[in-house]
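Missing here is one protein chain; the remaining ones are kept as they sit in the complex.
Going by the order they are written in, the chains are A and B; count residues from 1 in each one.
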Amino acid sequence: MTAFVTVSHLGRSFDVSKPWLNRVIERLPRRRLVAVSDVSFQIEEGAVYALVGESGSGKSTIGRMLAGLMTPSEGKVEVAGADLHADPAARKAARIQMIFQDPYASLNPRWRVRRIICEPVVVAGGATEGVAERLLEQVGLSAADADKFPHEFSGGQRQRICIARALAASPRLIICDEPTSALDVSVQAQVLNLMSDLRDDLGLTYMFISHDLTVVRHMADRIGVLYLGRLMEEATPDQLFERPRHPYTQMLLAAAPMMEGRSRDIDLPKGEVPDPISPPPGCAFNPRCPFAVDLCRQERPALRDVAGVRVACHRAEELAALSAG
Amino acid sequence: MTPPPVLSVRNLVVAIPSRSGTSRPVNDISFDIAPGEILGVVGESGAGKSMTGNAVIGLLDRPAHIASGEIWLNGRRIDALLPEDLRRIRGRQVGMVFQDPLTSLNPLLRIGDQLIETIREHLPMTAAAARDRAVAALEEVGIPAAAERLNSYPHEFSGGMRQRVVIALALCAEPSLVIADEPTTALDVSVQAQIIALLRRLCRDRGTAVMLVTHDMGVISEAADRVAVMYAGRLAELGPVRSVISQPRHPYADGLMGAMPSIAIGQRRLRQIPGAMPRPSAIPPGCAFAPRCPRAADTCRLDPAPSLADDPQGRAACWFPMEHSA
Partner (left out) sequence: MIRQFAEFWQSDFGWKFRHSPTAVLSFVVSVALVMAAIAAPLIAPTNPFDSASLNLMNGFSAPLQPNAFTGELFLLGTDDQGRDVFSTILYGLRVSLFVGVLAVLFGMVLGVTLGLIAGYVGGRVDGFIMRVADIQLTFPAILVAMLIFGIAKGIIAPQYRDQMAIWVLIIAIGLSDWVPFARVVRGATMVEKNRDYVQAARLIGRKPVAIMVLHILPNVLNPILIIATISLALAIIAEATLSFLGVGAPPTQPSLGTLIRIGQTFLFSGEWWILLFPAATLLALALSVNSLGDWLRDALNPRLK
């Protein structure tokens, strides 16, 4: 299999300094927030690659950079061999679409559904006859819905309209940024099933961003775990959920609520995600890590292959031996 | 012998009159919460779960109002109290924790002042004693260096710490009931686990009854002793949390469990319930779930809505509850 998307050493920082005058008066330094730092991964054509992480992990920022909506500060994104941010033609050829978290903000409230869905076709200069009706039926709505306004639909139905709009651009890659977090469980199941069906029917590639481990486990072929803008571990769902290698992944799995229920006597996670403006030195997870040693506080671990899994932990081999033994 | 319930809700109906008729977002709900028990109230948006919580503490926004039914707190009927008496009961006997900790805290006051004020309002105490109590309350919810943090403002805390402060605030007057409305929804997974554990521990230790309102079955499964599943303003199922999750008797509860992706087994396809929950203004006659129910018969559509009493086991409001071979 060839890599369809190659992300190499991607980084993005934001200037979050106070205005110039405040800085001068209060003698504050410039402050930079590093949202994404040195992230590299590949997505294969037709696969579902998931990024999972808590708030401040940089998962949405990566999604936006992959979509071309934001330029990286460092590194590059290559889609089908062409640099997305250096080459304007590459962005067009990549045909990347996005599905957003908030179905109430992602549709223009003043436009009718027909116009919303047909917009990609209009911009590309294609014929719009019957496009909206066909796509509406494909996403499980009725052709008659084309003449309605977005406010006449529920959250799940709006998300279907968003999917229809993305499909109208005949995309190759769809970036799904928390597509079901705002939806109820039963509606989430409908939307996730629809997305799986479309992938099978149309051969789409998904980049799936979520904080919900259960959804990620259900959808993904490969999962990247982010923490404070860094990729901590990358593995297949089975590898990740059965034998998490990185202490952060282990903590995340232990903390996730389990339907199967379980007494909560296990170790609770320590502390909270630190302020991304001043991340801890060395491994970003070291202050919360039960296994941290001096090396972890001094040197940032690189992402490397350990037993078929990519993991950024100095002690990955030791811990693997520990848990095995 | 079971102790008398802290909270007892009987046939509660909340009505909202409007130009196009009266809707009932909460319709004929009854449940009890025993001391030290956590009752999870779960449902999808619009099911009426938050409205139920607000009705119990008398925080309904007009024109919504309690149309009928009774609410008993520690043996005293509170649904018909004057606003002044109700206000005294809130805080003293009922603590509240909401989704967004920032809405429960005054951003302009130090959290110490907020705690001390709440304590002194409800308990006869000197300022110094109230201060000691505030420190103890913060320590109890796991805030490090509690005495110093009394002087901090809400924005100086992280999200998880803020929610701990809100819990300290809710519990500082030693209420017998806590209503927690989506207390962990805005928090990260790791912090969510901490907050759930904290709520559980505090309630066990003090015998506080908790009404935990959330849309997240995972949270309910971790935290609650019993669970009430709401659908379109009514109780669909009410029972011990393990039984409801593993052997749901109401087809809606069953559908809900099937729709949840599981962390343990990665299955290919999720079971989905066709259609969507009706709006409170357009609830069908008979059983509200009938149009989406795979088991629905004419009885379900024609007869008045079933109640828990129609189930031989008293768990599901369903004419044909699902049987599970043990």
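One rule holds for everything that comes next: a residue touches a chain if its C-beta (ideal position, glycine included) is under 8 Å from a C-beta of that chain, and two chains touch if they have at least 3 such contacts.
Worth saying up front: this structure is predicted, and the values here are computed from it rather than measured.
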item: Where the missing chain makes contact, among the chains that are shown; value: A
item: Touch with the omitted chain, as defined above, among A:Val39, A:Ile96 or A:Val185; value: A:Ile96
item: Given A:Gly68, A:Gly229 or A:Pro276, the one touching the chain that is not displayed; value: A:Gly68
item: Hidden partner chain, touching residue among A:Arg165, A:His218, A:Arg245 or A:Arg310; value: A:Arg165
item: Chain A residues that touch the omitted chain in the full complex; value: 64, 67-69, 92, 96-98, 100-102, 105-111, 119-120, 123-124, 162, 165, 169
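The criterion applied here is as follows: only the chains that are shown with their structure count from here on.
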item: Distance between chain centroids, defined by C-alpha means - chain A, chain B (Å); value: 31
item: Contacting residues of chain A [partner chain B, same complex]; value: 54-55, 154-157, 184-190, 192-193, 196, 211, 213-215, 217-218, 237-238, 241, 251-262, 264, 268-269, 272-273
item: Of chain B, residues touching chain A in the complex; value: 44-45, 158-161, 188-194, 196-197, 200, 215-219, 221-222, 241-242, 245, 255-264, 266-273, 276-277
